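Before I ask anything, let me first share the structure, which is written out below as structure tokens.
The complex appears here without one of its protein chains, the remainder shown in place.
A and B label the chains in the order they appear, each numbered from 1.
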């Protein structure tokens, strides 16, 4: 079945806040069509997309790559460690090069928050920018695949009770999700270590102790303890076992969940830390589906951005 | 000329012992067809294969990649050094991710012997596993391309005299080859340093001094001195020159070979160690053909595994 590509058209995808509700729902619907076998009809026979991951990644990187190949795009992989970045070339000049080589869109993950500002303001750079994660900033494609997974499960957002648990301060996923879910009508709860919580989150939802929250919500969104970002703020003070018992979804706590509730995690999971090992591939987990949906959501994003160039 | 894809269908390819004689001969015939220009007819228009090489490799890695592209498959390259493996993600969770992203088959080289057990037992992992080498364990695709090269040369295995010479204990190729060649009727001889020989090999063949053996056999299969694995067991006690003179195929020894006999080596060759430099690309060497045949054998393996998914 061939379905005409939808009307969604984006110049870049930098943050989720910049998307309208219609665009969010349009992307979710389009991703679901791709999941059901729809094919994309792009305007040009050949598009080039470059993946520039300056931070380690398996899921996001390979998910974009599979999405690009499913769309029939030409994929250019960029490895900073063997590039002119080693000669001191800046991100700006690297992307200017990609643009000059005829690359239509770039997917970038970079440790610098808001790295994209100077790129989108440049008159010389013609590439569309898709943000694959900026520092502790945003991670829009992860947010959208999370929403797709929730919508696929429940069919609505309004009044849905979603818990976001764990290392919220360092999570780019958490920030995107709380904003968008709130806007779409969901009710947000937070839990986890108080030192990883910020009063700025109060506008989106309320902090509750984990044991109070677990029986109440439809979605348990567990966040990864990001050991790789904690060197900035001193070592984590919890042992794995302590974290698991105090802030993790133990087997015991999982039994308190509603039967219809689902478990989500952006992965990679620290098994037996955020989540008991046995729950990761369990009946209520949607962690594998999140990864699968990620491919289809990224197809929708890429299509929308390439439509924006026509 | 388009030839219908053969009936061989495999769920995984982990070891050669698990293959029947019919499967081995079927793969050899299919690889020969590919070498003669046959094209594959696969069931689906798009398959994804990921190559995960956790150990350094040129030949095996690039040979699989060429084979995949000759079959028209979508290839996902995985680089552990820029992946979430750096955040502590396990092999299991990496392959679970590949599976969730829709990857049909993965080619894995890993230093851990039998790394594949937990992968094939998982209910969540849907990928077929093709073993590209596990520690000092097995290397089935290398074994099969060796058999293909021998069969291409002689047209039979029964009664063929094959010498396996060198670092047998550390060689995953040697172990696969001795088992399969014996099963197919060949007569096996061993030579090389006694400290790299094991009495467990006696069931497959007998140890002979190199000078006694060289004039007798049809195939001189020289093994690579694997400096990279010897750190485990203390440094090699031979100088290069000593090794070459005592256990290597010198120009002098090569003159004792039957005119119809061939020289094989899995490569990379340590020139003037296992083999005199001048012999590597000489008339009796089949080392270049082994590499060429490797592409066609891997096409046959990939096709059989993808057939197994239909």
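Basically, a contact is a pair of C-beta atoms (placed from the backbone, for glycine too) under 8 Å apart; a residue touches a chain by one contact, two chains touch by 3 or more.
Nothing here was measured: the structure is a model prediction, and the numbers come from that model.
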Options B:121, B:158 or B:281, residue touching the unrepresented chain: B:281
Residue of B:108, B:291 or B:304 touching the missing chain in the full complex: B:291
Touch with the omitted chain, as defined above, among A:36, A:84, A:215 or A:246: A:84
Hidden partner chain, residues of subunit A it touches: 46, 48, 50, 74, 76-79, 81-89, 93-94, 96-103, 122-124
Residues of subunit B in contact with the chain not shown: 53, 56-59, 61-63, 65-66, 69-70, 77, 79, 81, 227-228, 267-271, 281, 288-289, 291-292, 294-295
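Operating definition for what follows: only the chains that are shown with their structure count from here on.
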Inter-chain centre distance, subunit A versus subunit B - centres from mean C-alpha coordinates, in Å: 40
